[in-house]
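Please read the structure below before turning to the comments.
As you look at this complex, bear in mind that one protein chain is not there, while each of the others sits in place.
On to chain A.
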Amino acid sequence: MSTELPFLVELLVSALILAGAGFAVIGALGLARMPDFYMRVHLPTAGTTLGVGCTLSASVIYFSFSLQTLSVHEFLISMFLFITAPVSSHMMAKVALHTGVKFVDHTQGRPWPSRTQRPSRDNSQILSDWQTRDRKETE
């Protein structure tokens, strides 16, 4: 941080960095506080998209002004993160559905009962839930 930036640029970069850090903390707080996995899987999206996105845009602006050339390395990283974040959270939700992760009562929607795969241990509550739902549907 040796070169002097114009005041407005410095203000913009600082605001973006602080906003990014704030979004990351909100995401992590939700990850630590939410009651079950299906709610928790939403939160890192905020941290990825807005937190790291803001930090990377701040880095683009800072290095473009301090090196006097357009610096677009960061767009590679942010593009890569934005493309891969939905894929990995889709995979994790799939793992949660197939291994039968427990959920709290007010989670909206119910995982579809898998009839081909035997649910793992610790799962009797989900099973009875499915059975009551199937009974309701047949009635």
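Here are some notes:
Assume contacts are C-beta pairs under 8 Å (C-beta built on N, C-alpha and C of every residue); 3 or more make two chains touch, one makes a residue touch a chain; residues count from 1.
Just so it is clear, contacts and distances are computed from a predicted model.
Look at the chain that isn't drawn here: its UniProt entry, checked against "Cytochrome aa3 subunit 2", "Lipooligosaccharide transport system ATP-binding protein", "Protocatechuate 3,4-dioxygenase" or "K+/H+ antiporter subunit F", names it "K+/H+ antiporter subunit F".
Touching residues on chain A toward the chain that is not drawn are 1-3, 5, 10-11, 13-15, 17-18, 20-22, 24-25, 27-29, 31-32, 37, 40-41, 43-44, 47-48, 51-52, 55-56, 58-59, 62-63, 66-67, 71, 73-74, 76-77, 80-81, 84-85, 87-89, 91-92, 94-96, 98-99, 101-102.
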